[in-house]
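Excluded from the complex is one protein chain; the other protein chains are retained at their positions.
For reference, chains read A and B in written order, and residue numbers begin at 1 within each chain.
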């Protein structure tokens, strides 16, 4: 059993920018030398989150629309009143979606469904450089 | 320390079908031979998710109602326009709820609360056979 920590670097555009990190994650699992275990992906950020989705243009458009509707950007947030940075809605969306995702891998392969991709969603309102933490525990 | 991977097989009806998997999960932990560790349950699917709830008819009805209200089925989704499969809302509900749940176990027992059950929620719109991945890491 051992612990392997890696990172995924991303350039994001913000405004619910949805990026598919499945391939990079699969590569890190394969390179880890571990056969079976779990990989935890973590966003060291309070304006972005992780989940899975069928990565096709329709579902991505629906996902943006869902967040726009549940947690609109164009309204008052106490966070904005205090800090004047205009990303109050980004913080709320990130807290609701969650910063962490844990996925088992078996025989060096992520146990994802056929139509299921791992996505990083950047809710912030400006382009950013992001480093996700990827940690594998297994044998 | 070791890694044990198992599965839970379910027959689901879709339309926010909520199934209690607590007993099966507890049994897998007990049979694993591990004493202390974490179990990760993962849905290899983009139209279903996992969480916990007090598994009683009132709360289950409220949960269905909550998803119907936050992410209605009877409206336009870009996913449906492209694929014509009518489950755009299922994808959105699954992405929001999340596909993964990690629970510690201690002395072979899940650390759940007295009124807390682990549920699998199938948001798809037809009956399906599902295989959840259950992975335990511990000693």
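The rule we apply is simple: a contact is a pair of C-beta atoms (placed from the backbone, for glycine too) under 8 Å apart; a residue touches a chain by one contact, two chains touch by 3 or more.
Computed from a prediction, not measured in an experiment: that's the story for all the values here.
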Residue of A:5, A:31 or A:109 in touch with the missing chain, whole complex considered: A:5
Footprint left on subunit B by the chain that the document does not show: 1, 36-38, 51-54, 56-59, 61-63, 65-66, 70, 96-98, 101-104, 106, 111-113, 115-117, 137-139
For subunit A, residues in touch with the removed chain: 1-3, 5, 40, 42-46, 70-71, 77-83, 88, 91-92, 94-96, 98-100, 102, 133, 135, 137
